[in-house]
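For reference, the structure I am asking about is given below.
Missing here: one protein chain of the complex. Every other protein chain is in place.
When the chains are written out, they are named A and B in that same order, and each has its own residue count from 1.
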Amino acid sequence: MSLRQKNATLRGLSTGWWSSSEPAPGKPILFFIHGFPDDAESWRPQFELFEQAGYPVIAPYLRGCGPSEPASDRVRYSRDAVVLDHLEILREECRTWGEREVVVIGHDIGGMHAWTLARMLGPRLKGLVLVNAPDVGQLLRRVTRPKQVAKSSYIPVFLVRGIADRWFGPEADRSVRFARKKGGLTQPLPLPGDVSSLLEHYRAAFRDFRRVLFQKPDLVRAPVLAIAGKDDAFLEVPTQQEFKGYADKVELRVLEGNHWLQIEQKDQVHRLIQRFVEGASHAS
Amino acid sequence: MGKPRFRLYDEESLAKLARLQRENAWDLEREIDWAKGIDPLKPLVALDGDALLFPGASKEQRLAISQMMGLVIAAAIFEMEECLIRLRRECWEAFRDRMPVGPEFSDLGELFFEEELKHSTAFKRYTERYAELLGVELSELLAVLPSLENTRTEKLLKVDLRTRGQTFWWIVANVEQEFLRIHHALRPFKEQLDPLYYEIHHRHFEEEARHVPFPYLVLELLAERSPQPFRFVHGRADVAAAQVLQTLWTLSSLKRLKGVKKLQGVHPFFDTLISAFPILESMPAPQVVWKLLTSTPYVSSLVNLNSHPKVRKEAQARGAVVLPFPEFEGKPLVRY
Partner (left out) sequence: MPLESAVQRISSRLSRVGRLPLLSRVSEPSAHAVSEQDAQGFLRSQKLAYDCAVAIGRELQPGWTERRTADLMDVYLRDHGVKTFFHHSFAWFGDRSSFQGFRHYWDFMPSRSRRLEEGQVVILDTAPVVEGYAGDIGFAFAKHPHAELARARSLLLAMRQELLDLFSGPAPTKEIWAKVDQRIREQGFQNCHEKYPLGALGHRLHRVPLPNLRGVGIPFTLHAYWSLLSRGLFPEVLGPWHEGEKEGLWAIEPHFGNERFGIKFEEILIVKDGQAAWLQEDPPHMKLPEGFY
């Protein structure tokens, strides 16, 4: 295995990510973006398998967790700032690997950043994979679905500075375990430590609500694979209609399971992503 | 209830079913021998001893009754299948987009509608040729056969579908079973029946056998994903609604047969049929209804859920209210 953790200063802030050192030629880059309250390790069960198969993989730590230094300026958590981080990481890796197509893969709020990155990659984007991950606009529009409103009841708490920061700060382990248990995670996953800075991603997305609600999102023209858990404690299962205006071709997969499908249904998710990446997608 | 063979999100089994359907689909033009024509001296369906509702009918009358019943069945099939196509937007496309549906299920749905269209074309074409044989316009013949287009039944089904109702798909589930039953009923009498008619039924059966899981998958989707108030109400009430609608439609369709009297003198077929009407008219109406509900081949099995234990079991397993119907008496069919 040749995965290594790398670090760089991106626009003044230290940023870390995992990447392959010896990818096979011609394979697209798989860019894994984690969610909350996780770090890049939450994608390890997947990116290790793909790395072994010769795919160049990148799994960054989102701003504010692990080796990715938290920022004092909150604008660094905005989707625009995070997408610049991710573009710089891609550029850095492509210096060694050469220009390649990219498949962006996001989980949870990582999905929101995955959508943003997918929209910026132009013809380089080969596909977008979302695991338990709606875009911000899609989630906001679910306000008409009472079950989703109930499942998202934690979000307003996250938006208020000071409350959730205590729960997910230095003593985060208990809160993280609670969230993971609720989300059906039974497999072992290392605790990420202080993830209070990750709450800033929610807050930054909320501050951007005007753009989200009133501007048409850019259409993603590459194929999209959306994987949802039938019993996801935090998210209702998406529908094809939700993707109208977001993506041209969407393959929707509903699996038996909860919120951490990439770990709990590791083999099934792996098989779906692999088939998708290899181009045998049923995108409609 | 055992574990279902096909689950809504089981991509492998659904993909396999779709593949099977595609590989074994028959071609309407190339694989049905339309050139063989219709034999007007052969019955279309086998009858029981009472010739359905005409005990004591003569041999000629039994032939005419059998041929008329065959046309009624053909019309019922193509009317129901055309109704499916007409309501495709409400019964499939509207919720396919609004509910989480995997690509294999979506594929299966498209195939289902493709094949239903093919079936309705086959049965309608047969009816058209029969009309030519009888020397009447197709529209004149259709006027005495079952019809669903623009009826109150269809309108009610549309309303039900718009509120994410399940009535329509319970009817489809029941009717699919009935189609299989019809074929099983005809098979032992294959040599006696009009070959073209039997061939169409046989082809129909081949594909309908593979359609059986589809309505249940749709019902599962509706049961899981409809908004809660609709889910509860429809989940309880719609099987009963399906039973009522199906019964009413079947009875009203049979009533249209009275219109045959207007075709007296057009062809000996109609004259012979009309000559049998007094047998039916001599029976008290309640007795006729009772027979229709319990013991008339091809009719009772359509309206009486007791004739389709599988459908009944599925309905009960999903907590639906099933209206009690009298015990179904499957009467034996006899050779012509």
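Please note the rule applied: a residue touches a chain if its C-beta (ideal position, glycine included) is under 8 Å from a C-beta of that chain, and two chains touch if they have at least 3 such contacts.
On a predicted model such as this, the values are computed, not experimentally measured, just so you know.
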item: Touched by the hidden chain, restricted to displayed chains; value: A
item: Sole residue of A:Leu3, A:Leu49 or A:Leu87 that reaches the chain not shown, by the stated touch rule; value: A:Leu87
item: Hidden partner chain, touching residue among A:Val75, A:Val143, A:Val157 or A:Leu213; value: A:Val75
item: Per the touch definition above, residue among A:Gly12, A:Gly26 or A:Pro188 touching the missing chain; value: A:Gly12
item: From A:Asp218, A:Asp231 or A:Glu278, residue that would touch the chain that is not displayed; value: A:Asp218
item: Residues from subunit A at the interface with the omitted partner, ascending; value: 11-12, 73, 75-76, 78, 80-81, 83-84, 87, 91, 119-124, 215, 218, 221
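We take it that only the chains that are shown with their structure count from here on.
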item: Between subunit B and subunit A, distance of the C-alpha-averaged centres to the nearest whole Å; value: 50
item: Contacting residues of subunit A [partner subunit B, same complex]; value: 146, 228, 230, 237-241, 244, 251-256, 282-284
item: Interface residues, subunit B side, partner subunit A - complex; value: 8-9, 11, 96-104, 106-107, 225, 228
